[in-house]
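Complex shown without one protein chain; remaining protein chains in place.
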Amino acid sequence: MRNSFFSKKLVAVIFLIAGFVSAQNHEGEEVETGAHDLKTEIKEYIDHHLLDSHDFNLFSYTTDEGEHKYVGFPLPVILWDNGLKVFLSSEFEHGEAVAEVDGNYYKLYHNKIYKTDAQGTINYGGHQGEETHEEEAFGEHLVVDDTHPTNEKPLDLSITKNVVFIAAVALLMFLMFRSMAKRYQKSTMPTGLGRFLEPLVLFVRDEIAIPNIGEHKYKRYMSYLLTVFFFVWIINLLGLTPLGVNVTNNIAVTFALAMITYLITTFTGNKNYWKHIFWMPGVPVPMKIILAPIELLGTFIKPFSLMIRLYANITAGHVVLMSIIGLMFIFKNWIGSPLSFLLAFALSLLELLVAALQAYIFTMLSALYFGMAVEEDHH
Amino acid sequence: MTIPDIVGAGLIVIGAGLGIGRIGGQAMEAIARQPEASGKIQTAMLIAAALIEGIGFAALFAA
Partner (left out) sequence: MEKLLEEFSLGLFVWQLLLFVGLLLLLRKYAWKPILGAVEKREEGIKEALEAAEAAKKEMQNVTADSEKLLKEARAERDALLKEAREIKEGIISEAKEQAQAEGDKIIKQAQATIESEKKAAVADIKAQVANLSIEIAEKVIKEELSDKGKQQKLVESMLSDIKLN
């Protein structure tokens, strides 16, 4: 009964998201130049989509006069460059202008802020002084951007698109779970949203925390596990909507999450855990000496793999999905476009699964590491 | 991306694929043999697959 209810809802959500995803590429339709330009355009679009940005762009289009128009709103830029500098990202005019603050000049170049002179000159010191180099790969002629600006980079603590999205998800989660918690004061049975969320909370507790950490010690880790599970899941799902802000395909975000897991593991680890790292019991002494650095390295590799896994899965998913959507506009015929539409649809479904699966695996492995850290000696 | 990079990446994908495939296959077999332990087997399977995946990704990024 509950299952069928869930599956119906799920199907509805899937259709909705698939619709959004297909709506996502109206921007591409505006491109009317040749096939090669279209490919470059799509590649650029995908690159742009994967990157963070300093303003919240909903979509952009080119007018008949060839002018680029952006629809969205600017976000605050916060720089630390011998003092705090705060201004709106609209001053960059999407990288086309130089922003002047307190006598300093800043320019947005490839989504990064560089300190420049008044003209906004970017100095390059990249691949043998060339801006780009060309190479043959995948049987195609690619133009690879190989520039490395040598300009000074101020410490950029701007509220970027991703930060806005993270804050929005945090707010959403807080409101959701706060209202859920409040309802428990009235009755012991979940009502409303709680009916959907409670099985998930119990899933995290009964299927992830208790089997991996143990009946007696799981409680202190529940807050983190629940928060990270819902955070990653919700943010992955929202990344599939037409807003398409992929937060978890930023290595900085997954690094922060993995670092928290690492810190919790390290600070809650008991004597037994450290003994297993530095002086592995039950093996001869020479082996102990060899194992110690390996085990120590292992403690870093574990959160590192957490970070890379989440980042790579989401990034790969989005790249493949967007490439297939892009194919629709390259084929522009009766066979190719519907085919790639169907493929994109199927992939969207897969991505929905991946969104949940990655949240589950991240939480699950975190719980496993916590479990290792608090495991009692039973030799 | 040069040709050796691509070949390396391909090898990594083949290796990781074989590894995860083997884990999945063995897990299926184990579940078929002991359906009542499917929960534990799934958990162990996911962990092992995740570890291989992690190594695979690390190698891919290094390549």
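In order of appearance the chains are A and B, and numbering begins at 1 in each one.
Here is the rule we use: a residue touches a chain if its C-beta (ideal position, glycine included) is under 8 Å from a C-beta of that chain, and two chains touch if they have at least 3 such contacts.
Treat the numbers as computed from the prediction; the structure is a model and nothing was measured.
Of the candidate positions A:Ser158, A:Asn236, A:Thr299 or A:Ser348, contact with the unshown chain belongs to A:Ser158. Although one chain is not drawn, the whole complex shows that of A:Tyr224, A:Trp274 or A:Phe331 it is A:Tyr224 that touches it. Here one chain is not drawn; of A:Phe73, A:Tyr184 or A:Phe300, the residue touching it is A:Tyr184. Think of the hidden chain as still there; on chain A it touches residues 51-52, 78, 155-160, 162-163, 166-167, 170, 173-174, 177-178, 180-182, 184-185, 188-189, 198, 201-202, 205, 219, 222-224, 226-227, 231, 250-253, 255-257, 259-260.
The rule is simple: only the chains that are shown with their structure count from here on.
Partner chain A is touched in their complex by these residues of chain B: 1-3, 6, 39-40, 43, 46-47, 50-51, 53-55, 57-58, 60-61.
Across the complex, chain A meets chain B through its residues 135, 137-138, 207, 211-212, 301, 304-306, 308-309, 312, 360-361, 364-365, 368.
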